[in-house]
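Yeah, one chain of the complex is gone here, protein chain that is, but the others are all in their spots.
Coming up: subunit A.
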Amino acid sequence: MTVIATESLSKRYPRVTALDRLSMDIGPGVTGLVGANGAGKSTLIKILLGLSPATEGRAAVLGLDVATSGGEIRERVGYMPEHDCLPPDVSATEFVVHMARMSGLPPAAARERTADTLRHVGLYEERYRPIGGYSTGMKQRVKLAQALVHDPQLVFLDEPTNGLDPVGRDEMLALIRRVHTDFGISVLVTSHLLGELERTCDHVVVVDGGKLLRSSSTTDFTQTTTTLAVEVTDSDEHPDGTGALRKALHGLGVDTQDDGGGLPGAGHTVLLEAAGEETYDLVRDVVADLGLGLVRMEQRRHHIAEVFRTKDAESTEDETAETAADGAQGRAASERAAAWAANTAKTATTAAAEQTGGGSDAR
């Protein structure tokens, strides 16, 4: 099933070409739309909402033609704008109820859905207070709630992490992920940060200057080769735990590398290629045999930025810096590592490994 389909979609203004023969098909799930400011992301959303006619080409949202069925599309999709859009003198509840009615929900249903949606986005008692007193993070949640209140099949989120601090960013990204996994709503999220989207999206579309640069699944280019990062404690028997692990793994014919990033703690991280499930088991056994504590074992994805670096070296430099910082925080703990940690029975390793599991659950 295709959620969004465009066919040589172009939008030209007298002096600027905002979109240039853009053709793509986007399926259900979370899709990231990446591009620098002015790459045509907002223009694309405007056309997809049926609010601005395309100069050339066609587009369909949920199987409906944007040129002729704008109203029907807008009844089924939600939109969260990039800019501030909340009046400060009303409460979140009043505002979202009003927006629900604007989407055609009867009064009782509008109130019920508002209460539900605000709870899902994480607004509780404060929803009765005027929006003017909210923090940026809370305002972003209200904006998300108004886009979800009428239970759309698809939401357009325009730069939802704008202006948020790192913690707020992570919470918003986790929320966006839940919009798809828990609510079953497809998401098109724009950002100019690749690093954010690779953690959240199933699929990433990169546009630049109104042209499609690349459209592919995130798993395609971040999970074909998996690097495993392992960190262990030292013990009396092995004062240099990391070195001992390296040696033991070498003995078993597994190549290891340093974390060459020069980041703090890099010397204590062992990187190795994970061939499959057995590599995880092997590391677990080796660490347990050595009697070391396993501090962390996580999948280190290749960053999308690396994939695009060859193509677009200059323009992605900022994003690369961003993703490197993310990587240092060890955010990319994989589900597989977490599942493995939960299943491990060996006492020495379990306690330590659960730190990893706990970390990825919180995410």
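Keep this in mind: a contact is a pair of C-beta atoms (placed from the backbone, for glycine too) under 8 Å apart; a residue touches a chain by one contact, two chains touch by 3 or more; residues count from 1.
Heads up, the rule we're going with is that contacts and distances are computed from a predicted model.
Colleague: Write down which listed name, "NADH-quinone oxidoreductase subunit NuoE", "Multisubunit sodium/proton antiporter, MrpB subunit", "Membrane protein" or "phosphoenolpyruvate--glycerone phosphotransferase", is the UniProt protein name of the chain that is not shown.
Modeller: The record for the missing subunit names the protein "Membrane protein".
Colleague: In the full complex, which of A:E7, A:D116, A:D234 or A:D285 touches the chain missing from this view?
Modeller: A:D116
Colleague: If I consider the whole complex, including the chain that's not displayed, which of A:G38, A:G57, A:P81 or A:G168 touches that chain?
Modeller: Only one listed residue reaches the unshown chain, and that is A:P81.
Colleague: Could you tell which one of A:T6, A:S42, A:S186 or A:T200 touches the chain left off the display?
Modeller: Answering carefully, the residue with contact to the hidden chain is A:S42.
Colleague: Can you list, in ascending order, the subunit A residues touching the missing chain?
Modeller: Contact residues on subunit A toward the absent chain are 42, 45-46, 49, 51-52, 70-71, 74-75, 77-79, 81, 83-90, 94, 98-99, 101-106, 109, 113, 116, 120, 130, 146, 150-151, 182-184.
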